[in-house]
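In this view, the complex is presented without one of its protein chains, the others remaining in place.
Letters A, B and C mark the chains as written, and numbering starts fresh at 1 in each.
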Amino acid sequence: MASKESAPLVHSEWMQFAPLIILLPMMAFAVILFLGHIFNGHPFWKKNLKEGGLIALPVMAASLVLSLLLISEFLKGNSGVDQIFEQIAWVNTGVWNGGSMIEPVSLGFGIYVDHITVMLLFVASFLCLLINTFSIGYMNTDPINDNRNHRFYAEFVLFCSGMLGMVLADSFLWLFIFWEIMGLCSYLLIGFYYERPSAASAAKKAFLTTRIGDVFLMIGLVMLWDLFGSLDYAVVFATENIDAVAAESAGTLQWALGLMFIGAVGKSAQFPLHVWLPDAMEGPTPVSALIHAATMVNAGLYLVARMFPFFGAESLHGDLDDLAFVIASIGGITAVMAAAIAFVQMDLKKVLAYSTMSQLAYIFTGLGCAMYLANTLDWHHNDKDHYIVIVAFGAALFHLFNHAMAKGMLFMASGSVIHEVHHAHHHLHHHDDHHDDHGDDHHDDHDDHHDDHFDAQSMENMGGLASKMPITATAMLVGSASIMGLPLIGGFWSKEGIIANAWRVAQNDPRFLLPAMCVLIGAAMTGFYMSRMWFKTFAGKPNNEVAAHVGPTNTWIKTPLFILTFVTLSSIIFAGMGFTHWASDTEYSFLSERNLLDGIIYEMDHAFANSDIFFFILTYIAIFMGAIVGPGLAMALYGGKLAEGEEAKPWMRPIIALSAWFNDRFHFDNTALRESTLATALENRLYIDEYYDKAMINIVAGFSNKVAETDAEVIDGTIKAIESGSQSLSTIVRSMTTGSARDYILMVAVGTLALFLLIWGVA
Amino acid sequence: MSETTTVEAFGDGFISALCPELMLFAGLLLLIIVPNLGRGTFRIRGTQIRVPWLLGGSRFKITSDPRLPAWIASITLGSAFLNVVYIFSQGLERVVIVSESGKELLLVNGFSRVFEMIFFGALALAAFSSMNRLQVKGIGAHVSEHELYNNRRQADFYILMVTCALGMSVVALAQDLFVLFIGLELASFSTYVLVAFLKESKVGVESGMKYFIVGSVASGVGLYGLSMLYLWAGSLQFSVLSVAFAESGTTALPLIGIGFVLVGFGFKVSAAPFHFAAPDAYAGAISPVAGVLATASKAMGMLGLVRMLLIVAAPESSDGSAVWLACLGAMAAITMTWGNLAALGSDNPKRMLAYSSVAHAGYMLAALTAVGAWNWDAAVSGDAGAAAVAVMTALLFHLVVLVAFKLGAFLVLSILESEGGASRLSSLGGLAKREPLLAVAMFIFMISLAGVPPMAGFLSKLLVIMGIVRIAVGDMGAEIADGGVFVLADMHWVWWLAFLMVINSAISVFYYLRVVVVMFFDEPEEGREGPLPSGWQVRLAILACVLTTVFVGIAGDALIRICEMAAQSLNYGW
Amino acid sequence: MQDWISMPLVGFPLVASIVLLAFVSNADDAMRKRLSNPIRMATLIFSLVMLVITTGLFFQYFGSLSWEGISFNSYNYINRYNWIESLGIHWTVGLDALSFPMVWLTTFLLPVTIIATWNEKNGALYFPIVLAMGGALIGVFVALDLFMFYVFWELTLIPMFFLILKWGGKDRKYASQKFFIYTFTASVIMLLGLITLYFFQDPVNPLQYSGSVTGRTFDIGEITQHALNENGKGWYLGANIQKILFVMLMLGFLVKLPAVPFHTWLPDAHVQAPTGGSMLLAGVMLKMGAYGMFRLPISLFPHALQYFQLVLMAIGMVSLVWGAVVCLGQTNLKKMVAYSSVSHMGVILIGIATMQPMGWAAALFMMFAHGIISPMLFAVCGAFKHHYHSMEIGAMRGMAKHSPWLATSMMFAWMASLGLPLLAGFVAELMMLIALWYFLAAEGWSVFWMVGPALVLAITAGYYLWSMQRTIFEGGDETQPPESLHGEPVPDITNPEKLAMIILAVFTIVFGVMPWIALDMMHDWTAEIFKGLILPILGGFNGGA
Partner (left out) sequence: MIDPALVSGLSALMFVIGLGGAFTRKNAIIVLMCIELMLNAANMQFAAAAVHHGDTTGWVYTLFAIAIAASEVAIGLAIFLAVYGQHETISLDDVDVLKN
């Protein structure tokens, strides 16, 4: 029997508290749920504890602190891989592989820290804390959430626990376990407004779609298990094990990884399992921010990133390039598709959702390319190739980081907008109730006072908010810029890297022209839809009365926006610190290459003055497309001055002015375009959801009804037929007892005769 | 096994050997005399002196009690039963009663004792529980003495019961086929009248007539078979016949004789196709009598078959085949299937029980077939008759415990019958509400009949199946150990009888359960909501049946041993 | 050594229930009403005492016999008396790592069932019958004598029959009979197999037992020992006989399990059964089938198991997929849950058919985990029916608003059943998948065979989510409570129900997070049976063992 004691093998006293990063939120889940159930509605609970929000906050803060300690330990020790705990022998069993021995098998739990862990751990714990802060401002001020916020916080912390656990786990199995817990929380949180049929259906859709991916992930894991006899990273990534597998069953390994990738596709909402993500916006905005932008969708990326050692393994050289291509292509296709759909979305959060999809696709492309490079280049021995691979992989991870920060911020900012629009509407509505004769004619479209008919998320109901919500607008601006890849801001650094690497690969392998083209076009598209969103929301004149009455937001909401704006803007510092290097390879460490200033200069130089002429041109094409073509079109269509008397903050003024100028100069009528078949198709999400629904109804439901019918009529019918058959047989048999003694005597005589003849015959 | 003691009629040891029968005889006399006792006097001719001689006249209160004959009969039968049980506890002897010319007439041994136990037990229970049953109107919730038949009519009934017991015990003891036949006829005639006893009812007489007329034809055939055997062997002594069979038993004449006799007994055990009158008879007769038909009378028929087939026409060829084996096997298969199928759709609980009794006859015939199929060559079977003993044990055990749960079921119906009929399943409706313990008792009888553990019926069925399988398996185990390869077809075909039996048990659950469902689920019929007719006697009898069913089911070891002993005593050769 | 300890586990509840039933059977209605509370308490205390005993057994309090490392065909706490000596029948009870988890599960579910159905009508009769059910079930698991095994096997039918008949739904008459007859039919065929086995048991020394009429014994341990000795040399009893007996025994167990196509009694029984009946039926009674498979056909006929491996695999796959797909087409909540049981039993069968220690451990753990989860499923269904007077999915919407406790319990149970990690069911499913892959790899089969069982995980999620969408969610409009309520206020579950749900949920979590509590002994047992039984046959007989 294996040991169940967990003996810490720590380097420092802080490390032994690492499991608390997971356990604290998990316990907080129970505590909040329990207290919430008991004290629901109690004023102290409501006011002072924010219905659990202020229990969750310190817990998340503690998780962050512990994470930071862990991270600093890791960086200090500069140790490549570290398994902090001896595994807890979770499941012990055995398998028989022929022969006369049973091989013991143990599925254990432990904590594993390496560069990828560290990066994602920071992202997750940092964003969780910020979003927790934001939630207090967002959730607790909305009357619709009264007396059910404890549920939100409980599910929220459980989600955080799942995310942190997934990052820290030391095996693919436990990755999967926490992955599923996140799936559950996502389900619960999307269905937070359970009374809305759309939320219920969205929750179901999210869980089911990701579950389909999970099924393949599970098969992949099982296959991986069979190859390695374990799912522990330490075993799976050990070079000698990979070599052994590579020698025999590289093809199987590619299948296993490919199936696992399907899981990632589901979780990260890539084509064709992307349908759940836009619907998931039914959840409260912090949920959208947290789960569906910043963290959970990263799980798929994390999983793929975790596969890197296979791609990078020397013994698997050239064996996995097909899979790398698939990963990159799925990313490329999704990037363009999602961006295109984002063009026509009116719902603020839906735009962001498609943007998320698109950006995740970028990261997938980046990962795919990095993996292709790692798999085809001789990077173990060639320093130059080594550098290329590391930077490619690092760029993808860096984009993950940037995107998480930016998108988290964007969602929070959009939440802030929606929150305030909603408030404003509520206020007006309230106002109108008491003064029926006043104001009705001012907003005819919305004279129906039912909340259902007013969509606080629609950009049609916004416009010109830059002056009313300066912080939000700024955050949104910075976030959008980061996503668009405007030079020097946040995502620029990583996005350029991804595009460059895609083309680098395309140079080697023409297949990769597809993703490479996609990401390049996608850059322009990103530029367009992100700008469109910003200008429609913040520039121009208020679209209606409600938008005109929007006020500034509260501190709980502002704080995280502020912090994240700062983080996004300071992305260059991360880049300068060599993020792309140490996040992707163990050989590099924090600031190991050069000091910060040199690093920044190096990055600048590398980005804008690349010595390779191909990449030099490429960079400027990308910048041109992302920073000029896209935004330019958007400004032409949607730009405009603020309303009279409104004034934006100075750093936004030029942009709004620029947009007004563009709008004046280049405005064109896009009605024809908007009413084209393509636009309709895009508005209907390219009909993919419809096809899926049809498939569900016609094929799955039809089939299951047939099977249920068969079950009832054929299988159970047989039983019933036996029953009724024996009953009718019984009737026949009984009818032979006619009641006439003559017949009875006849039967006796017949029996006698039969016996007589039988015996006569025998004797 | 003790030595055989030879006793002449009325010689030494005669009384102790035939004690139960003599008790019956005494009881019979009492039954005839006692109800007639009164203040009758005998005037000495020519004088005025009236000597009270007690016969006739205005009867005493006690002798005019309509329950008196029932008490006498019950005590008689009961003490005969207890006497048999006592004999078992004292150890068995083997006593042959011979005629003056030295011919074996009666044989008292464990085998016959077990059957006596069955007969007396069943009849005692039936007599005791029909104490309040013979009512003038046939219906009445509250039984008072005025509603019962007067005690002369009562006496008729119980006299017939006792003669029936006497006839049956003659069958059990007989060592001469003709003596056996006479006993059989005595018992049969008694049952014919018992069935038709309620001559005031249409169904009563009708069932009596059918039972009588079909039974008479069957026994006519049987008697003709006897005459053929006699023509062939010159004697109907078992000892003589078995020797004759061993020498030249494969000729047509004796075999056809055996076949004809089979018809006579077949009717008694209600084997298909001779069973047709049985459901009608059971349905028309009052329930205790039907219960007797289904248990004691059936046991008598089985006894005859055992005697005739296993003693007289014992299979002697080394491969264990006897000419009658296939006939009996086919009969068993048809009987059990027919009975179960017919019972499946029957709405009349008494008919249902009748058909179920047909099915049980099939099971027993299957067991009997298995005995016949036993490999009689000890060199091959290697178990010195143990397998045959096992099947015979199972058969006896089944017959014994059948008394408990089949008669018990009829007794429950008897209570409903005295309330106004039990000819529809719905008349059992709501029994669980009206009298829960009675419903529980009926439930126990039903699942015991179905062969659900832990009731006696399960154990008996298990024993039968085990016996059959053992015969079928035979010595294959040993040959497998020697490296032989077997397929299913290598097992003796009687294995398929066990299989059929198992399937039939499954079918039978359906109709037994239906009774349970009606009792526990349905509402009472209109007009039957009130309490059931009183009468502690019948309830006591039912209690005895329940206790036996459960107790034997849980701890049947003693009874199995008794039956085993009896089976061994059937034939020394085993 | 407290060998007697397994005796009261069977005897206590049976005797107690018979005494109680006898006590109330002739009481009138008013009296019964008055008695129902004390009787309820009495049965609860009885069952808790049993739970304490089995838990004590687990913690090695009695005689400190370890549950880990029990080798194949050896048992703890063996207790043996002569019963029907003339047939070689003994009262033999004992526990090993196969039966002990099941016994503990039964004793665990008894109090939970009693609590969950605290307000069942006609309680004076109901609770003793539940207790009797428990006794009979424990009897099946502790019996080490074929006769005893069969007796208890059938005995379980009787209380369940009455539970369905007296406390069931509208069609209870049909369902109870179907349940009884269907399973009885299968088990009598099994009985014939057992008896045939009985006579073949020891071909070398056929007449070993002088005490019995037949010269043979019903002792499972003895028979298993003969089989073990013979199987090492070749097919025990010869190939044909072994196959025939294997099929006959398996038939009885497959019906009980139930496996497609012998499953149609289950939905009827479940839909009509009262909550308590369903809880015990799904929780323990179905496991009797799997238990029996391990105890008899697998232990005795490993050659035949190998011969029929693919057949079993096919039946398991079909059950798994079929059950799940039928679930998708159900509109009746309880029927859906019942079919999900069919599907989960397919997991057990697949686990067995993999012939991997891991697969068997998965099967054992599935038995255990499903034994905790499915009672909760049925408790939820029962509460749903009880409160909303309907079993139709969609009859009641917005439960999260009207009955948050019930909604929470439902969601928990559903999630546990669809195999959410860290809840008990996941471990078994995961292990089954891994073992299945080993099987496929060994057979050289394609990965496509994995898709079916794995996709079932998605289908399972599909029907559960679909049903939750239409019950827990939606319908927030307070003016729209279910029509079946006729305007009565919508209640939440009662306190005893809550307690039962919490207990079940806690244990689902406990065994999901810490599966090793039960799994270690199961693993040890499967490893032992493999070493002792399977490896000598399949892995080349290496002299020893």
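By definition in this document, a residue touches a chain if its C-beta (ideal position, glycine included) is under 8 Å from a C-beta of that chain, and two chains touch if they have at least 3 such contacts.
A quick note: this is a predicted structure, and the numbers were derived from the prediction, not measured.
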Among shown chains, those touching the left-out chain: A, B
Residue among B:Ile15, B:Ile44 or B:Leu231 touching the omitted chain: B:Leu231
Residue, one of B:Leu55, B:Val203 or B:Ile503, that touches the chain absent here: B:Val203
Which of B:Tyr192, B:Trp338 or B:Phe443 contacts the chain that the document leaves out: B:Tyr192
Interface residues of chain A (partner: the chain not displayed): 734-735, 737-743, 745-746, 748-749, 752
Hidden partner chain, residues of chain B it touches: 178, 182, 185, 189, 192-193, 196, 199-210, 212-213, 216-217, 220-221, 223-224, 226-228, 230-231, 234-236, 279-280, 283-284, 346, 351
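In this section, only the chains that are shown with their structure count from here on.
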Averaged-CA centre spacing for the pair chain B and chain A, given as whole angstrom: 81
Chain B residues counted as touching two or more neighbouring chains: 510
For chain C, residues that touch 2 or more chains besides their own: none
Contact footprint of chain C on chain B as seen in their complex: 383, 386, 389-390, 393, 436-437, 440, 447, 450-454, 458-459, 462-463, 465-466, 469-470, 473, 475-478, 480-481, 484-488, 495, 498-499, 502-503, 505-506, 509-510, 513-514, 516-517, 520-521, 555-557, 560-561, 564
Touching residues (chain side chain B, partner chain A) in the complex: 209-210, 213-214, 217-218, 221, 250-252, 255-256, 258-260, 262-263, 266-267, 272-274, 276-277, 279-280, 323-324, 326-327, 338, 341-346, 507, 510
Of all residues in chain C, those that touch chain B in their complex: 25-26, 83-87, 147, 150-152, 154-155, 157-158, 161-162, 165-166, 172-173, 176-177, 180-181, 184-185, 188-189, 191-192, 195-196, 198-204, 206-207, 213-215, 237-241, 244
